[in-house]
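My questions all concern the structure below.
With one protein chain withheld, the remaining protein chains of the complex are depicted in position.
Labels A and B are assigned to the chains in the order they are written; within every chain, residues are numbered from 1.
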Amino acid sequence: MPESSSSRSRKSAPTSAGKAVAVRRSSAVRAGTTAGVPAVAPVTPPGPPGRLAVRKTYKLFIGGAFPRSESGRTYLVDGDNAALASRKDARDAVVAARKAQPKWAGATAYNRGQVLYRVAEMLEARHAEFVACGVPAAEVDAAVDRWVWYAGWADKIAQVHGGANPVAGPFFNISAPEPTGVVGVVAPASFLGLVSVIAPAIVTGNTVVVLAPAPQAAIILAEVLATSDMPGGVVNILTGHPAETAPWLASHDDVNALDLTGVTDPALAADLERTAAGSLKRVVRPAGDPDFTADPGLTPMTSLLETKTVWHPKGF
Amino acid sequence: MGMFEYAPAPESRSVVDIAPSYGLFIDGEFVPPASSGGVFKTVNPATEEVLAEVSTAGPEDVDRAVTAARRAAGPWSALPGAERAKYLFRIARIIQERSRELAVLESLDNGKPIRESRDIDLPLVAAHFFYYAGWADKLRYAGFGADPRPLGVAAQVIPWNFPLLMLAWKIAPALATGNTVVLKPAETTPLSALFFADVCRQADLPPGVVNIVTGAGETGRTLVEHPGVDKVAFTGSTEVGRQIARSVAGTRKRLTLELGGKAANIVFDDAPIDQAVEGIVNGIFFNQGHVCCAGSRLLIQESVYDEVLESLKRRMATLRVGDPLDKNTDVGAINSAEQLERIRTLSDIGAEEGAERWSPPCTLPAQGFWFAPTIFTGVTQAHRIAREEIFGPVLSVLTFRTPAEAIEKANNTPYGLSAGVWSEKGSRILAVADKLRAGVVWANTFNKFDPTSPFGGYKESGYGREGGRHGLEAYLA
């Protein structure tokens, strides 16, 4: 696991309403015996003494539902049993993403913007829960703001990135961006990074299969998406080891683009790029270590867009 | 036609001088290849006559060319945009001034009709340089940031179907944005690129800004795999595009690909039939069908099938196939023996698979590479001729009943370069255009090109756009 998430400590965090949120304690026994996963000190849940907290099961998010991995596998992250996605989960997620894509792309840009804005509202509402699972409050703030920023792009990107072309003849000629289709995303570990790769992909009408290395925040985000008018299948989130599942997305003929922002191993990135060439996927691989706090610019959106140019004669 | 035969009207081939042999254009000079013996012949596909001997660039030559381009990149990108613009304007003007020579040369080396090289290729080539010339000093207004920077050295590999036009599509935006280039023309059509080298010299373009290396696939591979290259731009087959994408994987080289297609040309029953038939003919027989965006799958609504097919056959009977230099030729020679073989093979497969083959009566010359304009009817999506790019004057005719079926069939291909729609109903046109997964949709027209109009594919037809403001993006950081 990347350093950032493992170093986060868990604690109870007050919500804006001042209510305490119960945070599930980790299983000290398993945490202590699992090699490579640092043990996290048990957290005593608040409330009356003797009350046992209800824990959350972290499952996958596919087609708007929260299934367990078809493989039945889990892996331990910060004391939680996260679902360990398999290649078949990746396959199912691609099917769900493809199924959702035409309708999502066919929604009006205004509607997509509204849905994304609703996601931001729900993110804000779950602020404390993200903080509780270890995301710094300022990063949650930034993630909400980033989501709002992208929500506003839904009905503007076509005007900025497309337009009329003054061809030398009696023709109406216009170029407009269109979503590239289904995008496989290897998300970065940080929550702001996760938001910064999902939002620009979907705001334009793509659907995504996200391989998320930091499962808790990713699945809380899935819960946000599931409760914010986002059609099922637009965002699909698989937790587990990207090195295991990413090659299946890279080689999947029904995936149109691959975002490798979260791949830190250059050899794996090169392999995935090579595999993606099989069906000529668009591959996004930012140079260096991206600074997600900086202005993202248009590239995260435009690199997952096609440009369609339509000609029509003009004549009485 | 009987009563009114046009007498031969050949364009004079003497307007252009072709040298017996050509070196490589590196660092502003024509130089011999490092290893002797690296020579191949380019022929006139209409006659099989050898036009010239051309050098094969080996690894050492490619390295020299990339080094020259690298050396030139700094000063070239440091030039004020307005100065770079003036070089490009000069080039555009010289192309206009020498367009007759270039048109004849292009038709000789490629086999395309002089009517097309004269009226379509050359005007578009000049227009492309004019268009991008004007961008050179306006890049900060192009929407790619306040201070967009060139990438460095661009390796560009182009096909044989529009040799000079594809060169223009590659070189004009690269130079305007401050990059330098090493370009490899196709091995069957190197002459207009070598002529262009002379245009660069005439324009006093600084040495090393444009380098032309000739050779076959191996030279191209060496070029795109050269570590000194920052950007690779390729137009050609999807298979080679795939190999290039694999070879640049992990290198951080920027890549744009303009690959194959199997475009659907959809004719609805309310189409302007006579113009649709022109569009069908232009869609598949323009440039002998050697067009990546050719409308090679004709989808006719069943209710007008007989009418459209009858009109199409009647129109095809007036196509004049023959000497590319004759001003009245509509369909010229197939570019190479190899391509002719591919067209024949796929056509034979079409017949074997049960499609009905038809060509108008036409006499083909005895010498050279020729293929009569051909249509296959009774084709379904399951036929190979409905799925594979033939890249020749061969049209597969399918039918549909409803708009939804037309869209489904049109999109049922790994390709996504272009599509055509014919209907007089505006709302139908717009709805269908919306749903087609293709980078260019021609509605009530086909095979139109313009420097301001972005061109490029969805899916396995490649990525990146050439032309227009969008075309700058491929060459800017």
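As a working rule, a contact is a pair of C-beta atoms (placed from the backbone, for glycine too) under 8 Å apart; a residue touches a chain by one contact, two chains touch by 3 or more.
In this text, contacts and distances are computed from a predicted model.
Missing chain, UniProt protein name, picked from "Rieske 2Fe-2S domain-containing protein", "Transglutaminase-like enzyme, putative cysteine protease", "Redoxin domain-containing protein" or "Deoxyribose-phosphate aldolase": "Deoxyribose-phosphate aldolase".
In the complete complex, the residue from B:E60, B:E97, B:D119 or B:E408 that touches the missing chain is B:D119. For the chain left out of this panel, the touching residue among B:D137, B:E225 or B:D270 is B:D270. Residue A:P170 is the one among A:G106, A:G152 or A:P170 that touches the chain not shown. By the touch criterion stated above, the residues of chain A touching the omitted chain are 169-171, 313-316. Chain B meets the missing chain through residues 1-9, 115, 119, 270-275, 278-279, 318, 327-328, 424, 444-445.
Criterion: only the chains that are shown with their structure count from here on.
Once the centre of each chain is set as its mean CA position, chain A and chain B turn out to be 39 Å apart.
Only residues 160-161, 163, 165-169, 171, 173, 175, 180, 253, 256, 266-267, 269-271, 273-274, 276-280, 282, 287, 297-298, 302, 306-313 of chain A touch chain B when the two sit together in their complex. The residues of chain B lying in touch with chain A in their complex are 127, 143, 145, 238, 241-242, 245-246, 249-250, 252, 257, 259, 414, 429, 433, 436, 438-445, 448, 450, 452-456, 458-460, 462-463, 465, 468-470, 473.
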